[in-house]
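Of the protein chains in this complex, all but one are displayed in their positions.
Moving on, here comes subunit A:
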Amino acid sequence: MTNIVVLVKQVPDTYSERKLTETDHTLDRESADAVLDEINERAVEEALKIKEAGEGEVTVLCVGPDRATDAIRKALSMGADKAVHVSDEALHGSDLVATSRVIAAAIGKLDSVDLVIAGNEASDGRGGAVPAVVAELLGLPQLTHAHHLAVEGSTVKVDRETADEGITHLEANLPALVSVTEKINEPRYPSFKGIMAAKKKPVETYTVADLGIDAGEVGLTNAWSAVQSASPKPPRQAGERVEDDGEGGTKIAEYLVGQKLV
């Protein structure tokens, strides 16, 4: 029986225009459609595969505003068994250290967790540190950037892939934390039965106080870093078109050399 917790986050859809609010430079959640982050769909998929190969229970854990229930429901409709939702006004603008503390405390509320699976980086904040910080706080071995994951008895094996170091083979005793990359799998679509069942699955909600955390330790005013200003990416300039009259390859090479790209 493997008890798996999957960390999931609701993010603005990468296909919509993403903005920060003018007032406090936090994410403007109203401006874009909110979805379950795709990397988390992959994390859920991986947990479900482990569960389906043997025995186990998959709990999704989400820290986010009330409307993050949609993202939770999506994970439940894919087949996760239950959910924990930490929602509190005080959390608005929390940095990744505070968020990680909240996640770690929420995991602490669950009994006998064998494996925590997270995405390696959310598509909005892109800090990519939460999995490592959570593992650190819980004293769990961390196996990050996994593009392959296998649970064998009481151990977990991971192929870790990063741009700089290539592939490393990692192994740890359970309980452990794994973060997965985009290459790990193709997430399933929720089946109709999964969709209909999702609403009936238990979702436990907590405030920060429920987790024994003081509201003064979280939120925008207690963040270690602050966004001073933000400006949109300049619009893309029209590209240079190379007509291939037999010399196309040479012209592209010259262009790249001219841009100091090769």
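Operating definition for what follows: contacts are C-beta pairs under 8 Å (C-beta built on N, C-alpha and C of every residue); 3 or more make two chains touch, one makes a residue touch a chain; residues count from 1.
Following the convention adopted for this analysis, contacts and distances are computed from a predicted model.
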Checklist line | Chain left out of the displayed complex - its UniProt protein name, from "Fumarate hydratase class I", "Acyl-CoA dehydrogenase", "Recombination protein RecR" or "Sarcosine oxidase subunit alpha family protein" | finding: "Acyl-CoA dehydrogenase"
Next item on the list: Would you indicate which residue among A:S77, A:N120, A:T144 or A:T181 is in contact with the undisplayed chain?
Entry: A:S77
Next item on the list: Determine which one of A:I195, A:L220 or A:I252 touches the chain that has been left out.
Entry: A:I195
Note to self: Just checking the interface: what residues of subunit A touch the absent partner chain?
What the structure shows: 73-74, 77, 189-193, 195-196, 198-199
